[in-house]
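Of the protein chains in this complex, one is absent; all others appear in place.
And then subunit A:
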Amino acid sequence: MKILTFFSLFSTFLSANSINVEENAGQFFSSGHTNNWAVLVCTSRFWFNYRHVANTLSVYRSVKRLGIPDSHIVLMLADDMACNHRNPKPATVFSHKNMELNVYGDDVEVDYRGYEVTVENFLRVLTGRLPPSTPRSKRLLSDDRSNILIYLTGHGGNGFLKFQDSEEISNVELADAFEQMWQKRRYNELLFIIDTCQGASMYERFYSPNLMALASSQVGEDSLSHQPDLAIGVHLMDRYTFYLLEFLEDIHPASKANMKDLFKVCPKSQCVSTPGHRTDLFLRDPGSALITDFFGSVRKVEITMETINLTDLIKEAEILYILSLHQVDPCCDKYCTFGH
């Protein structure tokens, strides 16, 4: 009897172990991506829009911490808050009052700054139609196995997002840009996050496959800012991104949290607006998509099993050379040597 229970326990342990290995192997293949990219855009200028720059920099910080290198991040900041004349603490951008977290840090690489952040440049980055003189750091060099995170923040309305206080991008243009990316297979899966007023209107028109979208507020609602800091004098962050940053600070590169947890970030009680999401175009189940599939850069690795024995190759090259000296001539009886 004891032996039976022991045996059954042992066999379940074995099967559990093998399931674990299978699961790990399954994880390798389920997401289908080999590299990660991030396009983080802040579209507002002027000092009182400090919070939008802080939003973008917090997402930048999380994404870098979880492993995406600068070469794979396109960061577009429409204005320079850290070195703004009105910044009482120069070279810093804080995300929390009492200056707890400096999201600017000392390792920030801004690819598009100031007036370079335009609708045209944004669409050029997405579709890849950049002039040939554009350096590598300003390009989105994704391929069909890239997962891309796109984060937009600024002032928006029903169906548009305002750039630089002078132009706007409409949801139709954005959807068309994503379709062109899909046509050229420039992404494997794309996560689109937008933190503006009436943000849900921006993802209404998407029609390309493998897109997942999150927005901070529904149509008709405003996204509100979090808290002002009296020393700096402006609102530091928007609510949705504040709670998003709090959520992401708990994620580490080996974390198994999935997208369903991300949908729960910032409920109405905390955000005042109702965050929305759209997953109908996403082919996988959102519960199986890990946060690190988009925010981090977990590499797939394979052990190199084979090597080439190069010392043998050198000897063989010598043999071939010697053989080439002995050519077979039909006129000769046996082998004749040529020259040498």
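In this text, contacts are C-beta pairs under 8 Å (C-beta built on N, C-alpha and C of every residue); 3 or more make two chains touch, one makes a residue touch a chain; residues count from 1.
The working rule: contacts and distances are computed from a predicted model.
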The complex's invisible chain, by UniProt name, from "Integrator complex subunit 11", "Phosphatidylinositol glycan anchor biosynthesis, class S", "28S ribosomal protein S35, mitochondrial" or "AP-2 complex subunit alpha": "Phosphatidylinositol glycan anchor biosynthesis, class S"
Touching the absent chain when the full complex is considered, from A:L101, A:V119 or A:C197: A:V119
Candidates A:R86, A:R113, A:R185 or A:K268 - the one touching the absent chain: A:R185
Contacts of subunit A with the absent chain, listed as residue ranges: 21, 25, 28-29, 32, 34-35, 67-71, 119-120, 123-124, 127-131, 135-137, 139, 141, 143-145, 170, 172-173, 176, 180, 183-185, 253-254, 297-314, 316-317, 319-320, 323-324, 326-328, 330
